[in-house]
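For this depiction, one protein chain was excluded, whereas all remaining protein chains were kept in their positions.
For clarity, chains are labelled A, B and C in written order, and residue numbers in each chain start from 1.
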Amino acid sequence: MTTMTTMATSAKPLRPAGDVSQLPTVVFGSRSLMWWSTLGFMVVEGWTLALLVVSYLYLRQNYEAWPPLRTPYPSLLIPTINLALMLLSLIPAIASQRAAKRLDKPALKKWLLLFSVIVFAIVVVRWWELWALNTRWDTNAYGSAAWTIVGFHTSLLALDVADTLGLTLFYFVRPMPVKSFSDATDNSFYWYFTVGIWIPVYLIVYVGPRIF
Amino acid sequence: MSADAGLPVELLLSEEAIAREAAALDQTWRDKPGVWGWLTAVDHKTIGKRYIITAFLMFLAGGIEAALMRTQLARPENTLLSADKYNQLFTTHGTTMMFLFAVPIMTAMGLYLVPLMVGARSIAFPRINAFGYWTYVVGVVFLYVSLFANTGPDAGWFAYPPLSTVYSPGHRMDVWAQVVTFTEIAALVAAVNIIVTVFKLRSPGMSLNRIPLFVWAQLVVAFMIIFAMPAVATGSTLMLAEDRAINTHWFNYAEGGDVLLWQHIFWFFGHPEVYIIFLPGLGFITPIIETFARRKVFGYTALVMANVTTAFFAFGLWVHHMFATPIPELGQSLFTAASMLIAIPTGVQIFCWIATLWMGRPTFRVPLLFVMGFFFTFINGGITGVMLASVGFDKQAHDTFFVVAHLHYVLLGGGIMPLFGAFYFWFPKIVGRKLSETLGKWHFWLFLIGVNVTFFPMHILGLEGMPRRVYTYMANTGWGPLNLVATIGGYVIAISVVVFLVNVIKSWVAGELAGPNPWNSSGLEWATSSPPPPYNFTYIPVTTSRHPLWDTSVELPVMTGLRSDRREVLTTTTFDARPDHRHEHPEGSIWPMYLAGTMGVVFIGSIFSPYYVLGGLGLALIGLFMWAWNSIGEHKGPDRVLAPDALAERA
Amino acid sequence: MHSLFDPQSPQARAVAHLWWWMLGVGGTVWLGVVLFAIYAAMHPRGNRASDGLEHVSPETHHRVERVVAGAGFATVLILLAFLIFDFSVGHALAVHPQRGLTIDVVGHQWWWEAQYEDPDPSKMISTANEIHVPTGQMIQFKLRAADVIHSFWAPNLNGKRDLIPGYTSTLWFKADTAGVYRGQCAEFCGLQHAKMAFYIIAEPPVKFAAWMAAASRPQDQPTDSTLLYGQRIFMSSGCAVCHSIAGTEARSTVGPGLTHLKSRNTIAAGTLANTRENLVKWVSNPQNVKPGARMPAYQFTEPQLTALISYLETLK
Partner (left out) sequence: MAIRGWTLAGACTLALLAAACEREERHLNEPPPKPPTQFVAQVPLQPGPTFINDTSEGPYDDNAYSASEGQVLFEQMNCSGCHSNGGGGMGPALMDDEWSYGSLPQQIFATIAEGRPNGMPSWKHRLNNQQIWQLVSYVRSLSGLTPKGARPNREDHMMVKPSPSQTPQTPQSKAKNSGLPLSSMK
């Protein structure tokens, strides 16, 4: 096995060309590594959802009517309420992001608490929102596609809710380092994605059958 | 080395300063010793090495399966394997080679080498990297335990419904769907890691036009993974698993489902998958040719553009796997055109490499021999690929041994030949010792002969009407002799791999010591010792050209000022790689492994009962919580939020 | 007899033509590039400079640039030629016969059912695994799958077409020469995918018409006592549950129709030659020949088996 020295022995002499000790250690937005990984996650999840929506529309071609005969339209009431809740949740999302960027811990805690309450409510309402599809996943391909799309988005939602609740909890129970402000902004960043991608899904899955 | 061509000695970093810094860094970055340290390791080189070894074990497993199948097909109506066993073996062979060997080993080479090549202390997310590896291990163990429990998947690595749904009783195809899930997660995690490493952790001065071509290939492939893997996730983890487990109707034509939907989704992933495997292979070639031809590569920009265009086209070809299905003729023509177009960027790359050889002075060490082997085999596979793009011809050759020959020429020629070359090339970096040149030559010639003797006859067999995936054939078909030849070739390949293994073991124990830069090569990975220390570089190197070690003829410019008492990495801006901020990296942790275990509970459990899924998710939540809690606890301050106005970029 | 190299229809000939042409050009390209790579490696142009690297003069560099650009351009031209040739072949193959003989083929795990379409449903002829067609006339196949995806492929006559549950696909060709052409399922379809062959028997129209007439004739009731005994076994011990024999009460369509069993060259989807020994072997335990096939083994006594096989042998 290796008995080599662990010291870096360079092939060449080293010439100092600059000093980085004065660079910041906490940055926000696209300068931070976490922001990029969040973006990567968003692309993966968004793309998966897009493929599901394409499959939904592909299966649409196999039917004369959409929803299929003897399948009722999805209800609109609960989904619309939940959509409103999601839009409402953008207020604490934006506010907490701004507070974090100001390094304003009291304001951040306040907004995170409100944020947590709303996202928790959204997940709870999501349960009835699934049944508002008015069909089951094993009724026909239409039901399978609609349930899978909403179900998959629910898993994204649940992940973000766990993230928000955990972050809020951390802020209330333990001292937090400065770099966690950056995490708080990324939390909001991911939430914009979760809400943003829901709008087309809502339109296609709940409103769409009335149109096409 | 004297400094007569460079700066006065007093302006260089002194030996003592370097040694002091190195000792402090070693203290900070080394993974803990012992079993616990082994389980909690996050060093990208440790994980990368394990990844490479695990994936290579999978190559051996897939190879043994192939040898069994070839033995069965050596003569007509052979009874060595029953249809049932053969079907499990060919499915496991395909699944292993595609999902558990080829993609993981290519990303693993990237996970090991990319941070070194871009001059970074570490990969962007070391813990997530460890999580990806352990997830992959869960998939590996799951598939092979299942195979030995007579539950090996048996409906093909392409799992066409309804054979994979209604007509696959038991849990065999459930195993397949979930093994794919684990490799998806591992591949996606690795892809994000590589992208962020390349975007944010490049050495100062390594602007986009100075990124090494291997890193370009890895970057392009990482993007391909991000857009291809979700397709198979949609298909297998959602649609197929749902159809099997909870009665959905994605593929039930009687309830509005569609079996062709699966083929579209699967090949939308499956075709890019091929490029995900051989683009990194092509990435290995440039540094090998440059080093052994002693010449900078011809047409850097063309090679980068070729990578990018190949990636784009790769997503527009999937229908050429479906020419025999009832889909509109016009669509088929478009896919034919796209399938032929993709030959152009690949051709350009080959011409650039040949030009580099021509204008250099090649010495035929083993890595370069494998590159020559690449030319010999891969071009053959490329040309049959262009043939198969033709609808008329494809309808004859599709699903025959002609396609088997084609795909093995492409993947063994375009992926494995360069991979073996890369093993010989970077083994000294990873292990600190060189592989034996003599055994290497034996390995090369046996492998080259074996590949061609095995797969060339298959072209003819296919055109003589032998379909793929048959466990036997009748004597009156006349396919016996050529099959026997192919089987003999298969054994030659097996012998060559044994020679390679002997070489690895011998050289690992007592090979010639390598030193930091044994081949006098140009990339930053050769600027540090072999094997590299846990922190990769004592000081972050500054890049002033595409070939840092060739152009900075005497000294290597470096950045100072990163803290050595905590795991600090230097991030730079995405496009021109100016120093941006210092990022604190996490210590080793058990939670990545734990979390991978909970993924095992969720996905394997989903086969048996939804309660396992809920329980597994609950356990995962605990893991995530502890992961976050611990990383905050380990944080070493103080933090610095704002940059001073003027940080002179002296690089 | 089962090969792309021996095309026997205009369709297969067009593809074979395309293939030889592509092989010639592709082989030349392969040889050219590989030889050039070896030449380039053996005759390097570089000169070692003081930095330890190889350099070439600007003129040489320029010349190499031109060679690379030329090679790239040649690649484009060759691909364009391939594309045009392929489209023309594809166009020729896509000419759909609007009328003529239509045969419905259904793929089962693991045998082929074929039915000759006729406006009068009672005149439809059903057969299995061996499909007779007249030469010199366009024949259309309508392909459906009964269970999983199969693929219908007789390389001497035309390319393959997948049989997909929920879809009906079509394939057509015109057999030029009389002959027996082997075909096989090309899409993996489960345990016995390897033993799912079929034969296309192309005959001159006169001979084909005679076959049609023979094939539509029901079987006469046997008079011999052994044969009657064999028939009774067929009807009562499970054979008739799956197989049909026109002219008797056996009408099930679960398995291949056996009305003219002895007119076929092979049994078990092209697996065994249709001889008495093979019939005995197959009927006494199909699982020995084709493990997983849907036909079970029955326990017959020696006289029962002899009588049954003798009866089957009369189904000409």
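In the analysis below, a residue touches a chain if its C-beta (ideal position, glycine included) is under 8 Å from a C-beta of that chain, and two chains touch if they have at least 3 such contacts.
Bear in mind the structure is a predicted one, so any value in this text is a computation, not a measurement.
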- Query: So which shown chains sit in contact with the chain we cannot see?
  - Reply: A, B, C
- Note on the structure: Of the candidates B:R127, B:R244 or B:K429, the residue in contact with the absent chain is B:R244
- Message: Which candidate, B:H171, B:H264, B:K296 or B:R567, sits in contact with the chain we can't see?
- Response: B:H171
- Query: Among C:M124, C:V254 or C:A273, which residue is in touch with the absent chain?
  - Reply: C:V254
- Message: On subunit C, where is the contact patch with the chain that was removed from view?
- Response: 165, 191, 236-238, 241-242, 254, 285, 287-288, 291-292, 294, 296-299
- Would you write out the residues of subunit A that touch the absent chain, in ascending order? 138-140
- Considering the entire assembly, which residues of subunit B contact the chain that has been omitted? 82, 84, 145-146, 148-151, 162, 165-167, 169-172, 243-247, 249, 251-255, 608
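Keep this in mind: only the chains that are shown with their structure count from here on.
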- Message: Give me the set of chains touching subunit A intersected with the set touching subunit B.
- Response: none
- Message: By mean C-alpha position, what chain is farthest away from subunit A?
- Response: C
- Query: Whole-Å distance, subunit A centre to subunit B centre, using C-alpha means?
  - Reply: 29
- Message: Taking the mean of the C-alpha atoms as each chain's centre, how many Å separate subunit B from subunit C?
- Response: 38
- Centre-of-Cα separation between subunit C and subunit A, whole angstrom: 51
- Junction residues of subunit A - those touching two or more other chains: none
- For subunit B, which residues are shared contacts with two or more other chains? 253, 258
- subunit B - residues contacting subunit C, complex: 82-84, 87, 155-156, 160, 162-163, 167, 253-254, 258-260, 293-296, 298-299, 324-326, 329, 332-333, 336-337, 340-341, 343-344, 347-348, 350-352, 354-355, 357-362, 364, 372, 375-376, 379-380, 383-384, 386-387, 389-400, 463-465, 467-474, 477, 520, 550, 553
- Show which residues of subunit B lie in contact with subunit A when the two form their complex. 1, 3, 6-7, 11-13, 18-19, 22-23, 26, 30, 124-125, 128, 188, 191-192, 195-196, 199-200, 204, 226-227, 229-231, 233-234, 238-239, 242-243, 246-250, 252-253, 255-258, 261, 264-265, 268, 431-432, 508-509, 513, 515-517, 526-540, 542, 549, 552, 554-563, 568, 570-571, 573-574, 579-584, 621, 624-625, 628-629, 632, 635, 637, 639-644, 647-651
- Query: In their complex, what parts of subunit A are in touch with subunit B?
  - Reply: 1-2, 4-27, 30-33, 36-37, 40-41, 43-45, 47-48, 51-52, 55, 58-59, 62-63, 68, 103, 137-145, 147-148, 152, 162, 166, 170, 174, 176-180
